[in-house]
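Here you go, one structure.
Note that this complex is displayed minus one protein chain, with the remaining chains in position.
Chain naming follows the written order as A and B, and within any one chain the residues start at number 1.
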Amino acid sequence: MSVAVSNLSVDYRGHGPDLHAVRDVSFVIPPGKMLGLVGESGSGKSTVAFALMGLLQANARIISGDMQIGGRSYDLTKNATAPLRGHGLAMIFQDPLLSLNPVFTIGAHLIEILRVAAPGESAGRRRAMAEEALAKVKLTDPRRRLDQYPHELSGGMRQRVVIAMALLAKPVLLIADEPTTALDVTVEASVMREICALRDELNCSVLLITHSLGLVTKYCDDMAVLYAGEMLEQGPARAIQRRPGHPYSRLLLDCEVAIDQPRREPAMANSFKVIGGELPDLRRPVSGCVFAARCDRAVADCAVTVPSAVRLDEEGRHKARCLRIGAS
Amino acid sequence: MAFLLRRAQAALFTIACVMLMLFVLVRSVPGDMASIMLGPRATPELRARIVAEMGLDQNIFTQLWLFLTRVVRGDFGEDVISRRPIFDIVAEVLPNTLILAGTALFLSLVFGILLGLIAAKSRGSWADSLLGLLSVAFVSTPSLVVSIVLLLLFSRALHWFPVAGVGDSGDVLDQLAHLVLPATALALGWIGYIARLVRAALLETLTEHHIRTLRAYGVPEWRIAGIYALRLALVPLVSILGIGLGDLIGSAVFAELIFARPGIGSLIFNSIAVRNYPVVQAAVLIIVLIYILANMAVDLINSRLDPRIARALREGRQA
Partner (left out) sequence: MKAVAADISDKPSPARWRRIWRDRNGRLGLLFMGLVLLLALSGLILGADPNRIDIPQRLAAPSLAHWLGTDNLGRDLTARISAGTRSALTLALLIVAASAFLGAVIGTAAGLFGRWLDWIVTAIFDTLSAFPALILAFSLVALYGTGRQTFVILAILIFLPQFGRLARARAQALRHQSFVEAERLLGVHPMVIVLRHILPNIAGPLIVLAGMNIPVVITFEAGLSFLGLGVQPPASSLGTLIKDGFIYMSESWWPTIGAAGTLALATLGSTLLAETFRDILDPKSATDVEGRA
């Protein structure tokens, strides 16, 4: 049951012309695999996640896009995936402190999920299933946790609760939107381990949205690099790490630390490599390569010609969109 | 449990302060205590009795002690005119006011929440604007004005509802018919207030992240709005209910006078007119007690609705 997304484009309406936040993004995630979607803030990676869920803000509009799940195709422009939420689709959010309702117990959340995911079950059975899920994500004393409120749990524990919710939903595609950004580095590893455990247990596809390349190279099978709403490179995480096809990916890997950190703190520029320049204005039509203005290998043609995908391995899994591939 | 004790302790302290204040207020009036308490009815025998009863010939602390211990026992003395215990006089009319204020509160909640939900659901539309303006008009129009307009319109002109009284004591339907106009007059302001509060609270909660979480897991929209958002939105609503009940009992005097209903408001009013201070004092104290208890109940309900409040108070912080 592979998950495939094709030709996703999203616009935001605001004052002035529409902002083309995501343009023609496609990817495939095989079952039991994790795809890491990386990009800096504003690259449109969260927009991709919310577009797949059908949870975009009111001012966003999906221009085109399909999602294939288990052989069936869903038209994203018609919000066709909305009925899949809670069984086919599940999501883990960025800030576990805010993603649980403060006046309901942990148990209430999990049991509510089961009303959607397991409609036939009795109340007692649902409670047992909820407890079981908490045990699976390695929360201590799961029976007591059911009756506790979110504020009584730490951030890492709350994120495990959300993972347990995902576990109960038994999704085909799990989207994790920066699941560790709001957490301590020490908790990061354990939360990621639970997400991997969930993937292995359900044999589902996982889309990991992150700005941390370290996370992707460590946990993901595949990797996709998003820049200014366009997919610049995708392929096996190891392959890209070893031999990045796109100059942007190479620069990202050189920076290694969190991508958007050096931009904010110029003082770090001495010790870390920085990608100079800023994201292009997405309200104007982009000509040529979106990255051309910031690229250290750009030639005159890059600003004019739209690069097409170049295969970088025999199977065609590793692809990058750059005119300079092959050039010295 | 710790929360309950802490809250009860604070309430008791306020009650003590209120009694002390009432005591000090009476003493602060220049002139002879006995004639203040008796008003125009002061005869030598009555004066002597009041002096003995209140210990006016003893020092001020003995007087305070006498006052406090008697009030705690529910003993407000005897009315000099009717020779009946003052407590009985107040207790007799209190139910009328409580029924009136309670009905008004119920109407405010039902229609306030309903209008608030509609406004939040139709946010930005003409219905929302209309409800918004209507709510401000409701909030700002004094219940005195509403009472008079309702009386003129529905009793005098249209004859839909009876003009005066509480209705026959055995006839529930008749009592309800007598209740409709005064309760509506009292409730209107709070309907507007609650509608605005519910609208604002709902709109705010519906943008919160945990609501998005529920959406991501396919929870039906009506369950999200009606259970998960509403419960959070109820917290600020419940917080104002104590004040609401107090205000309704206080403002009940207008509805009671205009619709000629016996009640604690009209009792106070009539007692002020004949300068029967002991009755005023007893009635005021009983209303304040109800008010303080209502506010305590509100805090208890809220601590059940939102466990964070209970924790904050337990830890001694102000919620």
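Just so it is clear, a residue touches a chain if its C-beta (ideal position, glycine included) is under 8 Å from a C-beta of that chain, and two chains touch if they have at least 3 such contacts.
In this text the structure is predicted, and so the values were computed from the model without any measurement.
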Touch partners, limited to displayed chains, of the chain removed from view: B
Option touching the unshown chain, where B:F3, B:F154 or B:Y277 are the choices: B:Y277
Options B:S122, B:T141 or B:Q175, residue touching the unrepresented chain: B:T141
From B:L38, B:I258 or B:V298, residue that would touch the chain that is not displayed: B:I258
Candidates B:V18, B:L46, B:L98 or B:A177 - the one touching the absent chain: B:V18
Where the missing chain touches subunit B, by residue: 14-15, 17-18, 20-22, 25-26, 29, 36, 123-124, 129, 132-133, 136-137, 139-142, 144-145, 148-149, 152, 156, 196-197, 200, 203-204, 207, 246-247, 249-251, 253-254, 257-258, 268-269, 271-273, 275, 277, 280-281, 284, 287-288, 291-292
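By our rule, only the chains that are shown with their structure count from here on.
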Residues of subunit A defined as touching subunit B within the complex: 53, 55, 83-87, 89-91, 93, 95, 98-104, 112-113, 115-117, 149, 151, 162, 165, 169
Touch list for subunit B against partner subunit A, complex: 208-219, 223, 228, 231-232, 235, 305-308, 311
